[in-house]
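First the structure, in the form of structure tokens, and then the observations on it.
Note that this complex is displayed minus one protein chain, with the remaining chains in position.
A, B and C are the chain letters, set down in written order, and residue numbers restart from 1 in every chain.
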Amino acid sequence: MKKIVTKYQIKVQFYDLDPMNIVWHGNYVKYIEAARCDFFEKLNYTYKDMYKDGIMYPIAKMDLKYIKSAKFGDKLTVECILKELEPAILIKYNIYSGRDKILTASTMQMAVNAKNGETLYNAPKRLIEAVNNYE
Amino acid sequence: MKKIVTKYQIKVQFYDLDPMNIVWHGNYVKYIEAARCDFFEKLNYTYKDMYKDGIMYPIAKMDLKYIKSAKFGDKLTVECILKELEPAILIKYNIYSGRDKILTASTMQMAVNAKNGETLYNAPKRLIEAVNNYE
Amino acid sequence: MKKIVTKYQIKVQFYDLDPMNIVWHGNYVKYIEAARCDFFEKLNYTYKDMYKDGIMYPIAKMDLKYIKSAKFGDKLTVECILKELEPAILIKYNIYSGRDKILTASTMQMAVNAKNGETLYNAPKRLIEAVNNYE
Partner (left out) sequence: MKKIVTKYQIKVQFYDLDPMNIVWHGNYVKYIEAARCDFFEKLNYTYKDMYKDGIMYPIAKMDLKYIKSAKFGDKLTVECILKELEPAILIKYNIYSGRDKILTASTMQMAVNAKNGETLYNAPKRLIEAVNNYE
């Protein structure tokens, strides 16, 4: 499968901080979701396309490893790397603050038939094409 | 209109704190929403009933006054006071930590026809009955 | 007092949506906070400067009026308008989606001595200068 890597910028906001004056660990889930949406937008296959294809891709698994903390105003780069499309979408994430890698994560999304909730093990054609056509 | 006052308990969680080690000001919007849902549940007219009546009650206005701060583990009481039902639902809120009043707020919710989005100026019959029957 | 108006861009994320598929009303508090931090950064007087001046500016009052809703992917512009500096900082906000004004809001921030918690009725000199020097 073609290797696809995208980058997404985030600036740490005050409302994301915890009493240690660093980003609360749960807020990185938002950062990787924003980067993943940006990934699908760059791939030209968004949630609206999933909707048209009668498919949903809920998160089935997620893991995060915290390396360093981030502070108010830090400019972070979230890297998304597509690892697998079938039987499930597997994406790896690296978050960098300058040159420092501060977090790694991964998500697994299972395809589900939007009508009857059945698990699907093949990606929709248009998603496969979008991956093949990505430049 | 009959005076209805309900009380709802909340315990301050770590994830609600900001770098000053107090509840981040925006999180009180969650506290008053949880108390408002509890209010409608006690009234026996919930979101599901609104749905059946083909009506929605989005927030049209909200204001908050911050008096004192709340800390990790504080047990807060959110008081809801129904002020008006028509042409819009007006609820006042007082949040107490022990005997100290720490916040006052109010919300105005406009009734909207769920199908066509039109504003309605009368409350649904079942809501009016629910208010009249509240003990 | 010199009129200061800043503009801040936000793109609506999936995690900000509610079951009606629109931005949950409480999340606008984050949008106006992000815009306010950007305002102070453009003014060249940030939270770090407040810290050096031994002063804090907690939110004492906030109100929001909801005009229209925002959806996934919408690009919003948050306009901040400085209305008063003393005895408290008063900022007005307008949020636009394209040409549509979708929300207005205001916040009042009281100056507090960071050491003893006493309310202050004058702005720190450096903040007044920052406002006067803003171009």
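Basically, contacts are C-beta pairs under 8 Å (C-beta built on N, C-alpha and C of every residue); 3 or more make two chains touch, one makes a residue touch a chain.
Everything numeric in this text was worked out from a predicted model, so none of it was measured.
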item: Selected residue (touches chain absent from view) among C:W24, C:Y47, C:Y96 or C:Y134; value: C:W24
item: Option touching the unshown chain, where B:C37, B:I81, B:M110 or B:V131 are the choices; value: B:C37
item: Residues of subunit C in contact with the chain not shown; value: 14-15, 17-21, 24, 26, 72
item: Contact set of subunit B toward the excluded chain (per top definition); value: 13-15, 29-30, 33-34, 37, 47, 72
item: Interface with the undisplayed chain - residues on subunit A; value: 20, 25-26, 29-30, 33, 56, 58-66, 69
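Basically, only the chains that are shown with their structure count from here on.
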item: Geometric centre: closest chain by C-alpha means; value: C
item: Pair of chains with maximal C-beta contact number; value: B-C
item: Inter-chain centre distance, subunit B versus subunit C - centres from mean C-alpha coordinates, in Å; value: 24
item: For subunit C, residues contacting two or more additional chains; value: 29-30, 33
